[in-house]
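A single protein chain has been omitted from the complex, and every remaining protein chain is retained in its original position.
Entry: chain A
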Amino acid sequence: MDPQSDCTLVTAVSCHDIFDLQTGQSDSSPLAKGTAFAFIKAVQSVNERLVKLSEKQTLLFEVILLGKDCEEQAKSKIFDSAKYYDLEIGKFCFCSKEKFERTLQENHVKLFLSSDRDDVHSALKAGVPAALLCQQADQQVQNQLKVLFSGDLIGLTEDSTEYLKDLGFNDVQIHNFKAAKGRIQEFAMLIGEMRRRFGCEDSPLHTILMTVWGSRDICATALKTLRAWGLDVDEAFCLAGAPCTPILTVLQPHILWDDGLHNLKET
């Protein structure tokens, strides 16, 4: 593997999330902004700051646009709109639905983001790290990229699976969660390295740990695990079963990495 590309945080986003392809528009006007827009802009400001720190910076985000079954017309619209909005997109990958997972794998995607839970699930099944792209309450560009990690997943150890069983998860699911913890690691380590480039305050990258059901000890394990991976999170929340939606509404993360563990609807 090319050492250069190993450092690049290749993030794939579906074109359906970057632009709103549903609502009809005239030929001349650009496509409307989608869910991922704020994310891409936030990523760009992180890259800008990283480059400012060191011009020879190799640890950067690279955003790949993924288009599943896009018509030719749509493709050119997408190119033009990306240019119009000044989006720094490293690669445009158009593929068929069948080749979707393969395309992700071939591009050494370190993270696939989608607002569609099924897409996230298929990517995970194919062994590609994937996370949920969150809808931002206001599409105003934030000056911070917020990444949220699940403490329930990261704090998972052999001895601590009881509480997941109590919640109703079966052995297969718990096994999958353990595998998920491994997948998060690479991404978390890269984010950790990036985060360390900035100081405690005024960082364009903001990391959050949220433990929804686990006890405070699970949360402590998660904090220690992340630290061992090189990531010291900025904010930490332990909910002990309280509904997470009100907290998420305040937090407004761009990326939510929970591997499908949490149902975001009110329980």
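Methods note: contacts are C-beta pairs under 8 Å (C-beta built on N, C-alpha and C of every residue); 3 or more make two chains touch, one makes a residue touch a chain; residues count from 1.
Heads up, the rule we're going with is that contacts and distances are computed from a predicted model.
Missing chain, UniProt protein name, picked from "65-kDa microtubule-associated protein 3", "5'-nucleotidase, cytosolic IA", "Trafficking protein particle complex subunit" or "Nuclear RNA export factor 3": "5'-nucleotidase, cytosolic IA". Among A:Ala32, A:Val51, A:Ile174 or A:Ala240, only A:Ala240 touches the chain left out of the display. When the omitted chain is restored, the residue from A:Val43, A:Ala180, A:Met194 or A:Leu209 that touches it is A:Leu209.
Where chain A meets the missing chain, the touching residues are 199-201, 206, 209, 215-217, 219-220, 223-224, 232-243, 246-247, 249-250.
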